[in-house]
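Pasting in a structure now, in C-alpha cells, and then I'll have a few things to ask.
As you look at this complex, bear in mind that one protein chain is not there, while each of the others sits in place.
By letter and in written order, the chains are A, B and C; residue numbering begins at 1 in each of them.
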Amino acid sequence: MNRTSSIVAMQFDDSEQQHSAALLGMWIFLATEVLFFGGLFVAYTVYRYEYSDAFAEGSEHLAIWSGAVMTGLLLMGSLLIALSENVFERDHMHRVFWNLISTAVLGILFLSFEFYEYHDLIKHQLFPGAAFHWPEKQSTPLSGRSVEIYFVLFFCMTGLHALHMIIGISLVSGLAFYLRYSKNPRRLKNPLTVIGLYWHFVDIIWIFLFPLFYLI
Amino acid sequence: MNTSFRLLPEVASRGGSEIDLLAWALLAVSTLFSVVIAVALIVFVVRYYHTREVNRQSGWLERHHLATEIVWTIVPLLILLIFFGWGAEVYVRGHQPPPETTNIYVVAKQWMWKIGHEQGSREINQLHVPVGQPVRLTMISEDVIHSFYVPAFRNKQDVLPARYTTLWFQPTKTGVFHLFCAEYCGTSHSAMRGTVIVQTPEEYEQWLRSGEELSPEQRGRRHLASFGCLQCHDPLEGNRSGPPLAGLYGSLLPLASGHTVRVDASYIRRAIVEPQAEIHRGYQKMMPSYQTHLTPEQILEITAYLKSIADASGPVPGPAAF
Amino acid sequence: MATHQSYLSDGTTLRSWLMTLDHKRIAILYMVSLTFFFFVGGAAAVLFRLELITPQGDLVSSDTYNRLFSIHGIIMVWFFLIPAVPNVLGNFLVPLMIGARDLAFPRLNLASWYLFMAGGLFTLYVVIAGGVDTGWTFYTPYSSTYANSHVILAATGVFITGFSSILTGLNFIVTIHTMRCPGLKWFRLPLFIWSMYSTSLIMVLATPILAVTLALVAVERLLGVGIFDPGIGGDPLLFQHLFWFYSHPAVYIMILPGMGVISEIIPCFSRKPIFGYEFIAMASLAIAILGFLVWGHHMFVSGQSLYAGLFFSLLSMLVAVPSAVKVFNWTATLYKGSISLTTPMLYALGFIGLFTMGGLTGICLATLAFDVHVHDTYFIIAHFHYIMVGGMVMAYLGGMHFWWPKITGRMYSEWLGRINALIVFAGFNMTFFPQFILGYLGNPRRYHTYPGEFQVFHIMSTLGASILGIGYLLPLFYLLWSLKYGKRACDNPWDATGLEWATTSPPPAHNFRETPVIREPAYQYETPHSDSKNKPNPKTRLT
Partner (left out) sequence: MTSAKQVSSTQLIWTCVALMLLLLLTVGLFQLPLGSAHLIAGLSIAFLKTLLILAIFMNLKGGSGVLRLTAAVGILWLCFAILGIISDYTTRGWQETLDPGLEQGTHYSSSDRVEASTAD
C-alpha cells in the first residue's frame, strides 16, 4: 500500500481505515440496491406464479441470442474493470484509462442492443398501456391481459437496469478521464474499487434478468 | 339502533361473543402487566429517591442476572403463544361457514353498498338478515378496496376489485346495527355507511316477499338472453358452438390446456371477462370478452342463474360426464 | 490548538451552516427543519381534531378532511418520526459516543440533509398545491387510478426522503464498524449506539423496497401501466405486501432510537449501571431482524390467505418479547438506585409507561380474531400513537433535554421542563386513551363524519389534544429562551458516563482534543450506598 501518496480525510486515522470504510460503505449500498431491485423481483415471482403460461408467451417475443450477446458484453466489461485494478496497483495509468474506456464502450453496446429491442417491441405494439395490442391468434392459452403484466415487468426491470447502466457508464468514463488528467492519480484507488464494485453489481442483476425474461 | 352513550358496543352475533371473551382476557392480562410495571416504577422512584436514606447495598439485581432474564423472556413468550393459539382458533372458525347459509351478494362501489338477496330483493346501504341463521356474503368491488364492517358482529372483511371475498356471521338478536366501510376509499368514505336490520325469520320472509323484483336467477336468465349468450350456449342441449350451461356449475371442467378446473363463481367470472384464458376442451375460441358490457352485479346474477340450473340434468356430473 | 473553540462558533455565516461537513452542525440543521415539519404536521392534526368535535362535517369538507389526515400522516411519519432521533440526536452523538472525529462520510451526511429538504419541499409543495388524499399508506388501486390529487408529487417527496434515510443509515453503520476509538469493544458501546445500529440496519434494508414500490405507483399513474392494476390481472394486495415490508420495520425505525435514548437516561438518573446490558443490546438487534418478518399483520382482513395470517400473527407475537425484556430491564435498573426526577427522567418514566401500553395493545392487535374487529378503527390509531407519540416523541423530548446542555452549552429551566413533561403526559393520555374505547365501539379511522353516539369520546380527545399542543409549544419557547438567557452548562452537568460528556459543552469542531481510550464497560455509575448526604444533586453541579 502506498500510504504516502494517499490523502487521508480528516475523520480517519489512516488510509487503511479510510479504505475499509469506503469498501464497507459500498457493500452496504449494494445491499440496498439488491432490495431496490428486490421489490420488482418480488412482483416478478408473484406474477410468474400466477401467470406462468402468459410469461412463456411473452418471452417468445424476445430474441435469446441478443440476450446472450448482451450478457457476454457485460461480462467482458466486468473482466476489464477487474483487471484495471491490478494494473492500477502496478501504476500503468495509461492501461487503466484504456481498460475503463473499453468497459464504457461495451456498456454502450449493451444499451444499443437493449434499446433496439425496446424499439422492436414498441413497433409490435407490445409496450404496455393504452396502445398494447396482443394478436388474438397467438393467445394460447391466456389472453393478452396477463401477457401485458409480463411486459410491464420486462420494461420496468430492464428499464431500471438500463438506468443503472447509464449511471455506471458515466461513472466509469468520468473516472477514466479524471484519472488521465489528475496530477495524483493514486488518490483515486478507492473510487476505482468502489465504481468497479458497482459495475459488477449491475452485471449480476442482468445475469438474473436474462434467464427470467429470455429463457422461459 | 341504540344511539345512547356506551363504553362497550352491542354484540349481536355468535362470533361476536367469542371475540368479546377474547378481548376481556386480553384486557385482563394487559391491565395486569401495565399495573405491575406502573407500580414498580412508582415504588422504586419513591423508595429510592436520591434524598432518602435507604439501603442501596447492591443485591442480586446489580448488573446481570441470567435466571431473571430468562424468566422474563420465557413467561411473556408462553402467554403470547396462548393468545396466538386462542386468536387463531377463533379466526380460522370465522373463515369457515357452516354448510347451510343464507347467501347474499354484495357489490361495493364508491360510495355505496349494493346488496342482492337470493330470492330477488335488492337494496342499497341496507342489509336485511334473519336472526339465528348463518348468513354468508359474497362480495366484490367495482372500483377501489372497501371493507365490510359491522361492529355489532365484530366482523370485517375487505372487499376487493376483480376478486371475490366472503364473510359470514350468525346474528343472535334482532335490531338495527351499523354497517361501515372500514377501508379508506376516497372522498365520501365516511358516508359509505349503512344499516344491518336483523329480523325474525317471519319478518324476514315477509320483507323478502314485499319486494316485487325478479330474483337474481331470473335476472341472470334475462341477461343471458339480452346479451345474446343463448345463441351459442343452450341451457340444456349441447349442440351449439358453446358448451351447455345446465349442470355446469360445481362440475370439474376439463380445459383445452389439459388442466381441470372447478366451475365456481370465480371461474364463471373469468370465463365471462377473460373467455380465452381457460377454454373448455373440445370447443373453439370464439367468445369475446364481456368485461365492458356486464357489471359485476350482472355477472353475479348470471352466476346465480347457473347455480340454479346446476342440478338440471340430475346430480352434479364429474369429469367423466363430459 | 491553543484556543478551544466550540463547533458553534466555527463560523457564523449562513454559508458556514449550509455547507458544513461537521456532523454536529448537520444535526442542528436537521433539528431546525424537523421542528418546522413537526408543527406543519401538527397544524393539520389541530384542524381535523377540531372538525371531529361534531359528528357532522361542518368545519371542513370531506375532501379537505382527507387531505388533512393524509398530509398529517406523511409529514409526521417521514419528516418527523423517522428522522427525529437518528438524524438529530444520532448525528450529533454517534461520533461523540464512539470517540470519533466525525461520521465516516461527512459529505454524504450533508447530502442526506439536502435530500431530506428536497423531499420536504416536494411535500410542502403538495400542501400548497392542494394536497394529497390517499392517506400516508398510498393503497392501490385508489392511489394509482382513482385519486385525483397530487399523488405523484407526494410519492416523489417520500421517495427522495427515503434516500436521505438510506444514506444516513449507511453512514452510521460504517462509522460504528470502522471508527470506534481504541478499547471501545462492541459490548462496551453505549446502548444508544446499539439502537442506532439496529435502526440503521432497518433504514438500509427496508427503505429501498418502499422507494421502488412508490416509484411503481407513480409509473402506473404516469403511463397507465399497472403492476398493481386489477384490470390487467395485477393484484392490489401486492402493493400492501411491499408497502408493509417497509412500513412495519419503519415503526421500529421510529421506536428503537427512542429506546436508545431511554437506556441512556435511566441509568444516569438512577446512578446505577443499566441492568441486563447484553439483553437490551441484543433485544435491539432482535427487534430489528424479527421486525422484518411480521408485516402481514397489517393485512389480516385484506384478503390475504388464512395461512399467511397465522404465520404473521405468530411472528408478531415473537417480536413483542424483546420489547418486553427491555421494559423489564429498565424497571429493574431503578431498583436500589438513587433516583432523581429531572426533566429527562420524567420523560423516560413516561416513555416506559406509555410504551408498555402501546406494546400491550400491539399484542392485542397481533391476536388474529381480536384484530378483525378493531382493524382500521380508532383502536389502531390509539395503539400506534401510544408507540409513536407516547413512545417516540416522549423519548425525543427527553433526549433533547438530556443533551441540550451538550448541544448548546446552556441549561434550560428545569422547573418549566418538569411541568412541561407532566403536561405532555396528561395531554397525551387524554387525547389517545378515549380512542381505544372509540375503536372498540367500532368507529372506523379516517372518518370525516361519524354516528352521534361517539361524540363524547371525540370531544375528550380534542380537549386532550389542545393540552398536548401546549405541551409541544412550551419547550419551543423555553428552549429558545435558554439559548440566550440560560445558565452556562459545565462539561458534564448530569455527572453522566459516556464519551460525549468527556469533551466540552458545546464540543469543539473536532470533538476531542486527543483520541480517547476506553478501559471499562458503559454506565460505570457509582451506586451510592446508604449515605445520601454526599450524593450529587444535579442542580448543584452547574457551573
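FYI, a contact is a pair of C-beta atoms (placed from the backbone, for glycine too) under 8 Å apart; a residue touches a chain by one contact, two chains touch by 3 or more.
Here the structure is a predicted model, which is why all the values come from computation and not from measurement.
Peer 1: One chain is left out of this view; which of C:Ala100, C:Leu115 or C:Ile209 touches it in the full complex?
Peer 2: Among C:Ala100, C:Leu115 or C:Ile209, only C:Ile209 touches the chain that is not shown.
Peer 1: Touching the hidden chain in the complete assembly: which of A:Val42, A:Ile149, A:Ala162 or A:Leu192 does that?
Peer 2: A:Val42
Peer 1: Can you tell me which of C:Trp113, C:Phe245 or C:Tyr523 touches the chain that was removed from the display?
Peer 2: C:Phe245
Peer 1: For chain A, which residues touch the unseen chain?
Peer 2: Looking at chain A, the ones touching the missing chain are residues 1, 16, 19-20, 23-24, 27-28, 30-35, 38-39, 41-42, 45-46, 49-50, 52-53, 64-65, 68, 71-72, 75-76, 78-79, 82-83, 85-86, 89, 196-197, 200-201, 203-204, 207-208, 210-212, 215-216.
Peer 1: With the missing chain put back, which residues of chain C would touch it? List them for me.
Peer 2: Against the missing chain, chain C presents residues 177-178, 205, 209, 237-238, 241-242, 245, 292-293, 295-296, 304-308, 311.
Simple rule for what comes next: only the chains that are shown with their structure count from here on.
Peer 1: Any idea which chain sits dead centre by C-alpha averages?
Peer 2: It is chain C that sits nearest the middle.
Peer 1: Using the average of all C-alpha atoms in each chain as its centre, how far is it in Å between chain A and chain C?
Peer 2: The mean C-alpha positions of chain A and chain C differ by 36 Å.
Peer 1: Averaging only over C-alpha atoms, locate the centres of chain A and chain B and give their separation in whole Å.
Peer 2: 45
Peer 1: Among the residues of chain A, which are close enough to touch at least two other chains?
Peer 2: Touching at least two other chains: 145-146.
Peer 1: When you check chain C against every other chain, which residues touch at least two of them?
Peer 2: In chain C, the residues touching two or more other chains are 231.
Peer 1: Write out the stretch or stretches of chain C touching chain A in their complex.
Peer 2: Going by the criterion above, the answer is residues 95, 100-106, 166, 170-171, 173-175, 177-179, 204-209, 211-213, 216, 219, 223-227, 231-235, 238, 241-242, 510, 515.
Peer 1: Would you mind writing out the residues of chain B in touch with chain C in their complex?
Peer 2: For this pair, the touching residues of chain B are 2-9, 18-19, 22-23, 26, 29-30, 33-34, 37-38, 40-41, 44-45, 48-59, 61-65, 68-69, 72-73, 76-77, 80-81, 83-84, 86-92, 94-95, 110, 143-145, 147, 149, 151-152, 154-158, 160-163, 165, 178, 180-191, 193.
Peer 1: Considering only the defined contacts, which chain A positions touch chain C in the complex?
Peer 2: Contacts found on chain A: 9-13, 17, 20-21, 24-25, 28-29, 31-33, 35-40, 42-43, 46-47, 50-51, 128-130, 145-146, 148-149, 152-153, 155-156, 160.
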